[in-house]
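With one protein chain removed, the remaining protein chains of the complex are shown where they sit.
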Amino acid sequence: MEQKTHRCESDKQDLNNRLKKIEGQVRGLQKMIEDDRYCIDVLVQISAVTAGLKRVGFQLMESHTQHCVADAIKSGDGEDSIEELMRVIKQFSKS
Amino acid sequence: MEQKTHRCESDKQDLNNRLKKIEGQVRGLQKMIEDDRYCIDVLVQISAVTAGLKRVGFQLMESHTQHCVADAIKSGDGEDSIEELMRVIKQFSKS
Amino acid sequence: MEQKTHRCESDKQDLNNRLKKIEGQVRGLQKMIEDDRYCIDVLVQISAVTAGLKRVGFQLMESHTQHCVADAIKSGDGEDSIEELMRVIKQFSKS
Partner (left out) sequence: MEQKTHRCESDKQDLNNRLKKIEGQVRGLQKMIEDDRYCIDVLVQISAVTAGLKRVGFQLMESHTQHCVADAIKSGDGEDSIEELMRVIKQFSKS
């Protein structure tokens, strides 16, 4: 069975608002390409979108650590949970 | 007057196909949040989307260097063009 | 009073062996510059040294989370400890 994370409604709303903004920015990038906008301007905008996505990731990572990882530690099986977190942090830092 | 970059149709098509795929992945992320999918799975997917965006950036950067920067160098004013490129590379590597 | 982290001798030894290797690589970079070695070769080597330093950082981050952060969580004040960890993860991912 698939593992789930229960998120409160306000967190879900906040994360999805940010993701909707990012979706709009990715559509904006397509328009920039169609309009032959200057490469450097497109690259600056790609950096902004990437940074926005990473901020969503860090927000999720923090709340995962405050809730899921902290709960695992309290119930005595934090080790696996921390290893899993570290793996995703490393992957994240290379993307 | 705004600076423009003329891109050939096949390049524009290719870049926009990648960006459309990324737009779909960002919508997929919203669905993952709504469905309470496990944080680590969402984070792995965010890494994949970020990496995809960076690949679009690198493709653009390479073609910008092969065309715009190379033309500037040939006509004797490459220095500014290279400085501008380096600035965006640095910004990119921090995003 | 300054905060301290008690590390076991084998961890200290392992971290310092890696750092000594990195110190040697940084000296090797100076020799490459003196010997007029090709820029791209120097850049590849700088990437290797940076990646090595980051690996030391991740090792430290994991053991910090397994020990200091886990202890803080168990004694009920994990929140600050996790915020501090997240700040350093963000800074790390931009360096």
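Labels A, B and C are assigned to the chains in the order they are written; within every chain, residues are numbered from 1.
As a convention for this text, a residue touches a chain if its C-beta (ideal position, glycine included) is under 8 Å from a C-beta of that chain, and two chains touch if they have at least 3 such contacts.
For clarity, every value in this text was computed on a predicted model and none was experimentally measured.
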Contact residue for the chain not shown (choose from B:Q3, B:N17 or B:Q66): B:Q66
Positions on chain C contacted by the hidden chain, ascending: 2-7, 12, 15-16, 19-20, 22-23, 26-27, 29-30, 33-34, 36-44, 46-51, 53-54, 56-57, 60-61, 63-64, 68, 84-85, 88, 91-92, 95
Interface residues of chain B (partner: the chain not displayed): 54, 58, 61-62, 65-66, 70, 73-74, 78-79, 82-83, 85-86, 89-90, 92-93
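We adopt the following convention: only the chains that are shown with their structure count from here on.
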Centroid spacing, where centroids are CA-atom means, of chain A and chain C in whole angstrom: 24
Separation of mean Cα positions, chain B and chain A [Å, integer]: 18
Where chain B and chain C are represented by their mean Cα positions, the distance between them in whole Å: 29
Chain C residues counted as touching two or more neighbouring chains: none
